[in-house]
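Every protein chain but one is kept in place in this view of the complex.
Labels run A, B, C, D, E, F and G following the written order; every chain starts at residue 1.
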Amino acid sequence: GYAKIDYHRHLRKGFPEVIFCQGKTVEQVAEIFKRLSRASDTNIIGTRASEEMFQAVKKHVPGAEYDAMSKMLMRRFSNTAKRGKVCVCSAGTADLPVAEEAALTCELMGNHVERIYDTGVAGIHRLLDQVDKISQANVIIVVAGMEGALPSVVGGLVDKPVIAVPTSVGYGASFHGLAALLGMLNSCASGVTVVNIDNGFGAGYAASLINKLAGDQ
Amino acid sequence: GYAKIDYHRHLRKGFPEVIFCQGKTVEQVAEIFKRLSRASDTNIIGTRASEEMFQAVKKHVPGAEYDAMSKMLMRRFSNTAKRGKVCVCSAGTADLPVAEEAALTCELMGNHVERIYDTGVAGIHRLLDQVDKISQANVIIVVAGMEGALPSVVGGLVDKPVIAVPTSVGYGASFHGLAALLGMLNSCASGVTVVNIDNGFGAGYAASLINKLAGDQ
Amino acid sequence: GYAKIDYHRHLRKGFPEVIFCQGKTVEQVAEIFKRLSRASDTNIIGTRASEEMFQAVKKHVPGAEYDAMSKMLMRRFSNTAKRGKVCVCSAGTADLPVAEEAALTCELMGNHVERIYDTGVAGIHRLLDQVDKISQANVIIVVAGMEGALPSVVGGLVDKPVIAVPTSVGYGASFHGLAALLGMLNSCASGVTVVNIDNGFGAGYAASLINKLAGDQ
Amino acid sequence: GYAKIDYHRHLRKGFPEVIFCQGKTVEQVAEIFKRLSRASDTNIIGTRASEEMFQAVKKHVPGAEYDAMSKMLMRRFSNTAKRGKVCVCSAGTADLPVAEEAALTCELMGNHVERIYDTGVAGIHRLLDQVDKISQANVIIVVAGMEGALPSVVGGLVDKPVIAVPTSVGYGASFHGLAALLGMLNSCASGVTVVNIDNGFGAGYAASLINKLAGDQ
Amino acid sequence: GYAKIDYHRHLRKGFPEVIFCQGKTVEQVAEIFKRLSRASDTNIIGTRASEEMFQAVKKHVPGAEYDAMSKMLMRRFSNTAKRGKVCVCSAGTADLPVAEEAALTCELMGNHVERIYDTGVAGIHRLLDQVDKISQANVIIVVAGMEGALPSVVGGLVDKPVIAVPTSVGYGASFHGLAALLGMLNSCASGVTVVNIDNGFGAGYAASLINKLAGDQ
Amino acid sequence: GYAKIDYHRHLRKGFPEVIFCQGKTVEQVAEIFKRLSRASDTNIIGTRASEEMFQAVKKHVPGAEYDAMSKMLMRRFSNTAKRGKVCVCSAGTADLPVAEEAALTCELMGNHVERIYDTGVAGIHRLLDQVDKISQANVIIVVAGMEGALPSVVGGLVDKPVIAVPTSVGYGASFHGLAALLGMLNSCASGVTVVNIDNGFGAGYAASLINKLAGDQ
Amino acid sequence: GYAKIDYHRHLRKGFPEVIFCQGKTVEQVAEIFKRLSRASDTNIIGTRASEEMFQAVKKHVPGAEYDAMSKMLMRRFSNTAKRGKVCVCSAGTADLPVAEEAALTCELMGNHVERIYDTGVAGIHRLLDQVDKISQANVIIVVAGMEGALPSVVGGLVDKPVIAVPTSVGYGASFHGLAALLGMLNSCASGVTVVNIDNGFGAGYAASLINKLAGDQ
Partner (left out) sequence: GYAKIDYHRHLRKGFPEVIFCQGKTVEQVAEIFKRLSRASDTNIIGTRASEEMFQAVKKHVPGAEYDAMSKMLMRRFSNTAKRGKVCVCSAGTADLPVAEEAALTCELMGNHVERIYDTGVAGIHRLLDQVDKISQANVIIVVAGMEGALPSVVGGLVDKPVIAVPTSVGYGASFHGLAALLGMLNSCASGVTVVNIDNGFGAGYAASLINKLAGDQ
C-alpha cells in the first residue's frame, strides 16, 4: 500500500532508493529498509533517522549501523570500490552534523573523502593553509551557516566544481538558514552550485555523480 | 583605479575573469574587455551586455561578437578544444535567453553542447522521447521557470549530475523566479544542484568544470 | 454563547457544517459535535481532532469513529449514496495524513475513492503505469510536498479537473509547504486549482461538489 | 527549433495547446499561432498578447480576433457547442481585465457565461441581490483584488464549486496580489479552490473541465 | 533598576501603564504589579500573564483576578464609570481568547461591551441577523483569523469606526496570522483600522479612547 | 455594466461612495464621477486620480477641483458643516502627498484640520514644541515612512486615538513601506491603530467617523 | 579535529576567539573553553551557554563564572584595564538578557559601562531625563524590540556613534525581531549602525573596538 519502492532506480541512477526517514513512522522506516535490503546487495542509506528507528531496523537487518551525529542509518558493505577524492569543508563546529551527512553519503557511494572542518572565513588563514589539500579533490562540498561566505572564497581558489550547502546554524536574521542560502546562490565565484538548507545528503549524492565522471583510480 | 582585473584567475581557475556587464557603464565594459583581450589569448566572455556595449567594444577588439538573445559579448577563437557533451534542456520558449547563456558559455569553455528545448512537464512525452539523447551527456543543465518542475523529472531519469537554473519567467505568485528556485532546491530527485535565478552563465561554468573531469574525447 | 452553529448550512451547501477542531478546547468540540449530531441525521466530520477529543465525543455520540492518521473524527452512516470516482494521488509516504484527510472527506460525502499513493515525480514510470486508472475518475486530487511538481505532470496527462494540495512535508527552503504551494500555483498544466497547505479536507470537499455535477451512477 | 508544439494535447486534454504570449517575441507568437491554426480546426487561444502580436498574427490567420481589455488573441468558430452555465463574479472595476480573461476562456471552450461584476463585499447587498442568478451556474469563478474576501462570502452561499482568482489590484500591503491570494487560500468557506494571481485563463480552463462533467444541455 | 514605571502615564494618557507580562519573569511581574497597585487606585491590567504569575501577584495584591481564557491579570474596582457601548464581533470559536482580551480591556477601562461571537463570513446570515445590535455601538472591534474577511463586511454595513484584529488562528498559508493581517490592511471598506496580530488589548485600548469622545451616558 | 455604484452607501455610511481611480480608465472615472454627481448633492472624492482624469471629469462636472500633490479629484460644496479638530502630523517632506490625502479627506468630510508637518523623530524637540497644539485635537493622524517611529512617540504623549499611516518613502530595507508598516503595528504605545501603506484616504475617513462621535462644535 | 581554534586571533584582533556555545554539545564547549584558557591569560567569553555547559566547564577551569540572565560563560581577571564609557540603553524589561550580553561583553573587554534600562519611546520623558548621562559615553548601544524606535530618538540627541540591537521581543507582526531590525536599518537618525537580532555580544564587541579608539583614561 503506502510505499511503492522504486527498485528500478538502481538501474536508472546507479544507486538504490534512499530513505528520507523524517516524517515517516518507525514502522514504515523499518519495513522499507527491510524490503530494500532484501531486494539489493548494495549499500543502503536512511537519512534523518532517529535512534528509535535504528533499533527497529536492526531487528530485521542485523548489520545495520547508525551514526548519531549525522542521524544516518546505513547498511554498509566493506567491498565498496573507491574512486578519486571528494573534499568536505565546513565553517564551524555547529555545522558538523550536516558536513558528516555529506561525507558519509560520499563514502557509502564509493568515494574517498577528505574532511577539512572549522575553517570559517573570519580566520581566513585557517583556510589558506589547506588550499593544497583542497585542490587535490575532484569536487569540493562546502558546508556553512550564518552568512554562508565560505563557498565564495573556496570557489575563488580552486578550479573544481564546488557544491555549497547552507545550514540552519545561526539565529535572528539568519532565518533558519535563509541568509546562508541566499548568500551562496549569489556567490560571485564561478563554479558554485547550491543544494537545500541542511541537505548534506543531496550534496554528497551530487558530488558522487560528478566524481564518477573522473573515473576510477 | 575602479577595476582590479584578476589576471591571475586563468592560472587558478583555468579560465580568465568573466565580465558581468550589468551595472557597469559602457566605458567601463569597453575598457575592461580591451585590457582582458590584451592580457590573454583565450576566449573572453561578457554577460548581460547591451548592444551599445558591443558597439563600444568592437572599436577596440574588432573580432568581438554579440548574441542578442543571450546578451553575451564574446571574443571567440576557433581552435577551442572540444570535450564531452553537456546537454541543455529548457521548459518553454520564454526560457530561451537563459538557456542560450548557459549553452554559449559551455561552448566558449570548450564543450560540445546538445540543446533540447521546449520540453515542459505539462507534455511529459516530449521529454521522454529525448531520454536517450539526454543520457549521453556527462552533465545536464535544466532551465525552467514557473513551477520549475523539469529538473526533478530529468533528475529521476538519468544518472548524471543535473544543474537546475530557475528563470524569472512567470507572473503573480512566481515572484520573479522564486517559485521555480524553491521548487528546484526542494527537488525530490537526487543529484540536482541549483544556481541563482536566470544565472545561465553560472550553470554553464559549473557544467564545464564538471565535464572537464570526464577528460578530453 | 461561543458557537453559533450554522444549521442552515445543510440546506444552502448540501452538507452540514464541519468542525475545525484545532484551536478549540476538548469541551467545545464535544459540545458542538453533540449538538450537530442531534440536529441532523447525516454524516458528521471533525477535522484535526485529537485522540482526547474523540474520547470526549464518544461519551455523547456512541457511534463516533476516529482515524488516527488523518486525525478525523466522524459519525458515519452506512447508507451513504455513492457517486462516480474521485482519485487521490500522493507523492510520498509522509504525505499520507493529508491524502487520507482528503480521501475520507470524499467518502463521507458520498463518493467512490481510488487511492494511488507514493508516485513522486523522481520515478515518473510509477505514475505513468497508473494513467489509465487515474483517467477513469471525474476529479483528481494530487497531494505533494517538497517541490510539489506532481500536479503539473498529472494535469498534463488527463482531461479532468485536478485539485492540488501542497503539504508541509520537507525541510529547509520548503518553508513549511510554501515551496510546494508556489509550485502548484504556477503550474504550467491547465486545469489545476490549489487549496491551502495540508488542507486535505478542503480538497475533498471541493472534489465532492465537482463530482456531484457528474450525477449519480 | 525553439518550440515543440504539443499537437497531441487536443487528444489528451480535449483542447489544443494555448499560447502564453508574454515573454515571447512577436515573431514567435505569430509563427506558433500559424502552426496551430493549420494543425487544428478548433478555437485557438493566445493569452497576454499585445496589439502588435495581433497585427502580426492577422497577416497569417485572417479570422483572428483580439480583445484589448483581456489581452486575448483568438480564432473563434461560431459552431461551438454550448454547455451549462459558468458564472464569473468580480469585485471591482479594476478587476475587469482578469474577469474577462476568465469569461472569454470559458466561452471559447464552449460554455455559457453569466457575468456579475462590481459586487465587492463592502456593499454586500449588491451581492445578495444576485444570489439566485449565481446559484443557477454549475461553477462560479470569483475574481477579486485587495483583501480577496469575495470568494468566502460567495462560497458560503452556494453549493457549487468556487474557483477564486486573486488579482494584483491594490497597493501597499497588497504586495501585488499576495494579500488576496493568501486570503483566498485561507478561505473559511468550503468548496473554494484557488489559481495564481491574475490567472483568469487558468480559472476559465478549470471551470470548463468541471462544467463538462455536468454534461451538455 | 530593571523597570522604570511610568507613573506619569495616568496623567498623560488617562489610564495607568499596562503590564505586558510575556517575556518577563514571575518575580518581575509580581513586583511591578505590586508597585503599580500601591501608586494608584485605578483598575490595573496585566496582559499575557500565566496562572503562575497570578499566584505570585495574589500574595501581594489580594484582590487580583485572573481570566484563564484571555490570560489577563486584573485588579478591578466596582465603581468604574460606564460609557456608551463597544461591540466586539468575532469570526470563530478559536478566536475567543483574543476577543475576550479586547472585551475585558474595554470593560476595565469603563465601557459597556456587547459580545457577538462566531459570525464568520462563510455563513453571512448569522452576521446580517445582528446588524441592528452592532449599529448601536460607538465603535466595533472585529476579531478574525484565517482570511480575515469579517471586518470588510462589517465595515460596509455600519457608519462607525471599525478596529480589526487579525488572529493567528489558521494553518499553512495563514502564516501565523499574516494572511488575516494583510487582508484587513487591504480592506475595501472605509473606516477600518488595524492592530497587530492577536493584539486584543491594543484594540480594546484604542476603542476606549474613541468611545470616550462620545461622552458619558 | 462594469460599475454597480453603491448609491445606498450614503444612507448606510453617511458619506457617498468614493472613487478609487487607480486602475480605472479615464473614461470609467469620468462616467462614474458624473453619475455620482447627479445622484447626490454632497461632496465627492476621487483618490489617486491623474491630471488627465481631472480634465475628462471637468467637462461633465464643471465645479470639479484637483489637487496635484495628493492626486485628489473633488467636488466640494462650501456649506460643509465643521466638527472638532483632526490633527495630521507627518515626519518628512516626502510624506506630504500622503499627509495631504488624509487632510483633504478630513476637510471634505466636514472636519477642522490642523497640519503639523516635518517633525521626524530624529529631531524630537520639533515634536515636543507642538504637543499642546496636538493635544487639542480629537484624533491624530500620524504619517511616516522609513522606520515609522513617529506614531509611537506621539501615542505616548496624548490621550487621544492615533491613526498611523506608513508611507512607501525610503529605500533598501524599507521594502516600499513594509518597515514602517511593521513598526507601527508593533508600536509600544497604546491607542495606535494602523492603515495600509500610503493610505491617507483610509486614515482620513476613519478619523472622520471617530471625530463625528465627539459631536458638532 | 572538529575545532580549529584561532589562537592567532588575539594578535590580529586584540581579543581571543569567543565561543558561540549554541549548537555545540556540552563536551565540545568544555573542551574548547579548556584549550582557550590554557593558551591565553586573558578574559574568555562563551555566549549563549547553558547552565549545564557551565557545570562542565567549571570542572576544568575552576574560576569560570556564569550569568544566567545573559547566558554568558566567563573567565574574568580582575586586573582588566578600564577605558572610557560605553552606555547601554534598553527599551523594556524583556530586552534585559540581550542588554546584559552587550554590557558584560563590554566589561570583559575592558570598558566602563553605564546601564540605562526601561526607557521605551512610549514614555519619552524617561529618556530625556537621561540625555546628559548618555552624552558622556563614547559609544551608545541601544537595545529594543517591538517597533525598535529607540535608536532613532537616541541617535537624534547625541553626537556619538549608536549601535542598535533589535531583539526578538514582541509577537505577531514583530516576526521574531524582524520589525525592530527593519526599523533600525531605516533609522532617519544619522550615526546609527545595526547588528543581528538579539546579538548583544556583537554590539558589545564593536562598541569595544570603537571605544578603544578614544584611548585609555
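In this text, contacts are C-beta pairs under 8 Å (C-beta built on N, C-alpha and C of every residue); 3 or more make two chains touch, one makes a residue touch a chain.
Model, not experiment: these values are computed from the prediction.
Visitor: Which chains here touch the chain that is missing from view?
Guide: Checking the complete complex, the chain left out touches A, B, F, G.
Visitor: Based on the whole complex, identify which of F:V29, F:V113, F:A149 or F:V169 touches the chain you can't see.
Guide: Residue touching the chain left out of view: F:V169.
Visitor: In the whole complex, not just what's shown, which of A:M146, A:V195 or A:A214 touches the removed chain?
Guide: From the options A:M146, A:V195 or A:A214, the contact with the absent chain belongs to A:M146.
Visitor: In the full complex, which of A:A56, A:V88, A:L108 or A:L185 touches the chain missing from this view?
Guide: Final answer for the missing-chain contact: A:L185.
Visitor: From the list G:C21, G:A64, G:C89 or G:L185, pick the residue that touches the absent chain.
Guide: G:L185
Visitor: List the residues of chain F that touch the chain left out of this view.
Guide: So the residues of chain F touching the missing chain come out as 92-94, 96, 115, 117-119, 122-123, 125-126, 169, 171-174.
Visitor: Residue-wise, where is chain B in contact with the chain that is not depicted?
Guide: Residues in contact with the chain left out: 1-4, 6, 8-9, 17, 20, 22-24, 28, 32, 166, 168, 176-178, 181, 196-199.
Visitor: Can you list where chain G touches the absent chain?
Guide: The list for chain G reads 12-15, 18, 138-139, 156-161, 163, 181, 185-186, 190-197, 201-203, 205-206, 209-211, 213-215.
By definition in this document, only the chains that are shown with their structure count from here on.
Visitor: Please identify each chain that touches chain C as well as chain G.
Guide: Common neighbours, chain C/chain G: A, E.
Visitor: Distance-wise, how many Å sit between the C-alpha centres of chain E and chain F, to the nearest whole number?
Guide: 26
Visitor: Mind pulling the chain G residues that touch 2 or more other chains?
Guide: 92, 122-123, 172-174, 178
Visitor: If you connect every pair of chains that touch, what shape comes out? Choose line, ring, star, complete or other.
Guide: Shape = other; not a path, cycle, star or full graph.
Visitor: Once the touch criterion is applied, which pairs of chains come out as touching?
Guide: Final set of chain pairs in contact is A-B, A-C, A-G, B-C, B-D, C-D, C-E, D-E, D-F, E-F, E-G, F-G.
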